[in-house]
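For this view, one protein chain was removed and the others were kept in their places.
As written, the chain order gives the labels A and B, with residue 1 at the start of each chain.
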Amino acid sequence: MSLTLLNAAVAVFIAICFVGLNAAYLVWCERKGAGFYQRRPGPMENGPWGLLQPPIDGVKLMTKQLLIPGGVDKAIFMVAPVLAMFPALISFVTIPFSKNIVAHPINVGVLMIFAFAALGGMSLLVAGWGSRNKYAMISSVRAVSQTVAYEIPMLITTITIVLVSGSLNLSEIAASQLGGFWKWNIWGFQEAVGYNILMPISFLIIFVCAVAETNRAPFDLGEAESELVAGFHTEYSSMGFGLFFMGEYANIVIGACLVTILFLGGWSSPVPLGFFPFTDHVGWFLLKIYMIIFVFIWIRWTFPRTTIYGLLNLSWKYLIPISLFNLLLTAALLKVF
Amino acid sequence: MTETLLFYGFGLLSILGALGLILFKHPMNGAMSFVITLISLACLYALLSAKLIFAIQLIVYAGAIMSLILFIIMFLNIGESDLPEERGRWFYLAGGIVAIGPIAILMQRAFKTLPPGETAIVGDGFGGVQEVGMVLFTDWLLPFEIVSILLLVALVGAVVLAGKREVSE
Partner (left out) sequence: MSVELLLSAFIFIFLCFAIPTVMLMMVVFGPRSGGKAKNEPYESGIKHVVGMADQKFSVKFYLLAILFLIFDIEAVFMYPWAVSLRELGVFGFLEMVVFILLLLTGLIYIIKKGVLNWR
């Protein structure tokens, strides 16, 4: 028993390191990418290509003062960033990076990720309310109505994958797509179903929802800096701000992992040949998630922001009915063929 | 061993959270301690290997219902002046304990008469998603469909209640 506990502790430690490293260097990637899209160099001063910028930023964030505005409830003000960070951290233990690299293969893994995401969404409201700042408050109401609106099509569309794979276990869903890129769920070619023309639609819905769930442009209405200063974390400085940022980037990585596992075959290599380097290796998984994150960054710095009404209408009027019909048709295909 | 320790830990946490819910003066603090209760309950379900209920508890209660409660608190926007004064708070608390005392004794008696059932961790399948699905969609089909009508009624009711003022304008 103590050995399993030790294993678990090591797994959590690795997860924390992975999240921290990712958060730090994804910020760098984001800034560098933003620079390239806007034809400027991005961070350049610290280290080669500004590579030392993240650790220096980390030290800076840690040694600054956490300013607590007067008249707020201190405990609630301080619990919000922690609440943003920890659910994302816990859901990392359910993600299979490869056949053997998974901390805890829970057989309801998909639901677990949504459950912890739901916990994280609450932190936005707590932060906005706890700041007693009208920009933060408007931002948090916007951000929460956005995350809740896009959680429903995401939940419903994930069911199509569950129907095709017959499992809620992320490892099994990924393992069912092994053996070449034509077997990935995105094409919808499964032996059980035949050619399922609806799978690309599911992929699009999930991808849009993943962008919207992580509050990124073009759906970053909660952080619209031209209207709302900095959004729900306007009042947070030093570590509070740092934790919000880490939570945000951890959520981006989780979204990318989810898209990869559900649609892009997880750790499966695109060509199932033995001489192909590292067949079905964790490297493929990492490659895929960083490709998706690259697309996220690309989208963010290319498209302008929508309006909050357009954003909510897109989900409630289009994505939810489409995903419901998509689910029914997928189920019908599964039963008919 | 670990199960027992965790069981007592989560039991204590959920009781503390529930106490916080009724003892904190401001509803926001109460809501936060209610979250602790919800998470602890979810973990108690997980200890019973009821994975689906664990996920539902977190998704529906800690996610959806807590968002709703926090929205309401933000909308009502309760300031210090709106809170009740609660002057005889400790007096009421003592009175409540005295009133609950006999009920507690009754409950204890009732529990003692229960047959000493051997508790055992049931098989891994129990509480899994597929098992629940099979039972829900064969034996409990009618209640399930009625639940959907109930949710529809709730939806209509919410729209009607919230839309009242706009109609009269």
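In the analysis below, a contact is a pair of C-beta atoms (placed from the backbone, for glycine too) under 8 Å apart; a residue touches a chain by one contact, two chains touch by 3 or more.
Fair warning: this is a prediction, and the values are worked out from it, not measured in the lab.
Interface note for the absent chain: among B:L23, B:A94 or B:L141, the touching residue is B:L141. Here one chain is not drawn; of A:I95, A:I156, A:A250 or A:L264, the residue touching it is A:I156.
When the full complex is taken into account, the listed residue touching the unshown chain is A:V82, out of A:V82, A:L178 or A:L204.
In the full complex, chain B touches the omitted chain through residues 2-3, 6, 9-10, 13, 36, 39-40, 43-44, 46-47, 49, 51-52, 54-56, 59-60, 63-65, 67-68, 71-72, 74-75, 77, 79, 124, 129-130, 132-134, 136-138, 141, 144-145, 147-149, 151-152, 154-156, 158-159, 162-163. Although one chain is hidden here, its contacts on chain A can still be listed: residues 1, 4-5, 8, 12, 62-70, 78-79, 81-82, 85-86, 89-90, 93, 104-107, 111-112, 131-135, 137, 141, 144-145, 148-149, 151-152, 155-156, 159, 162-163, 166-168, 229, 234-235, 238-240, 243, 309, 312-313, 316-317, 320-321, 324, 327-328, 331-332, 334-335.
Everything that follows uses one rule, which is that only the chains that are shown with their structure count from here on.
Partner chain A is touched in their complex by these residues of chain B: 1-2, 26, 28-29, 32, 35, 39, 42, 51-52, 54-55, 58-59, 62-64, 66-67, 70-71, 73-74, 128-129.
For chain A in complex with chain B, the touching residues are 1, 5, 73, 75-76, 79, 106-108, 111-112, 114-119, 121-122, 125-126, 128-130, 137, 141, 144, 148, 151, 168.
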